[in-house]
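In this view, the complex is presented without one of its protein chains, the others remaining in place.
This part shows chain A:
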C-alpha cells in the first residue's frame, strides 16, 4: 500500500516535470504519433498491390497489425524507456536509484515515463478496434477473454523484450542499438502474418523467440481460422502464458544484471 503511494508520487513527479516545458511537450505528443501511423499505413499500401498476402486478406492482416500495434505502443510507453538504462550505467547515475527503498526497475520506468507517447497508444487501440469491427468474429466467451488478454499479453511480451535488451548494458556498456533489433525489429516482424517470412527466419523469430504468439496466433484464434503452418487451434490462447514466461526470463536477466553493475569512479 505504502509502496503504491510511492510509485504514484514518482509518476506524478514525472508528469509535472515534463509539463513544466508545456509547448515542447505538446509538440512531442503530436510528433510522436507519426511512427505508428506509418507502420499501419504500410500494411494498407502493401494490399493495394496484391489482394492477399501470405494467404491473408486485408481485413485479417489489419487484425494482426492492430494487435501488434496496441501491444507494442502500450509497452513502448510503459517500459520502452528502460532503453535509457545504458546512460544510467555508463554515467553511474543508477547509484542514486539503487539507494532508494524501492525496486530499481519500477523506479526507472516511472521516473522516465515518456508521456509524450500517449497518443500513439490511443492510435494503436483505435486500429485494433477497427480491425475487430471489420472482421466477422464469432464471439464466444473464450474469444471475448482473448480480445482483452491478447493486447495485454503482447504488451507484457514486448515489455520483457525491452527489459532484456536494455539489460545488455550491464554486460556491455556500449550496447548501442543492438537491442533495437529485437524491440523495433520484433514490432515490424509481428505486424504481418508470419506466413510471409522465409522458413529459417520464421523458425527463429516466430517460434524460438516467441513472436508468433504476440499477434499472429491470437488473430487466428479470434478469426477461427486453422493455422496454415499447422499449430493447433488453442495456440492463440496460450499467448498470455508465453508472455508470462518472457516476463520471468526478463526478471531473471534484470536481477543478474543489477548484480553485475559496476558503477563508475567516485
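Throughout what follows, a contact is a pair of C-beta atoms (placed from the backbone, for glycine too) under 8 Å apart; a residue touches a chain by one contact, two chains touch by 3 or more; residues count from 1.
Here is the rule we use: contacts and distances are computed from a predicted model.
Asks: Have a look at "ATP-binding cassette domain-containing protein", "ABC-2 type transport system permease protein", "4Fe-4S dicluster domain-containing protein" or "Sigma-70 family RNA polymerase sigma factor" and point out the UniProt protein name belonging to the hidden chain.
Replies: "ATP-binding cassette domain-containing protein"
Asks: Footprint of the hidden chain on chain A, which residues?
Replies: So the residues of chain A touching the unseen chain are 2-3, 5-6, 8-10, 13, 16-17, 20-21, 92-96, 98-103, 259-263, 265-266.
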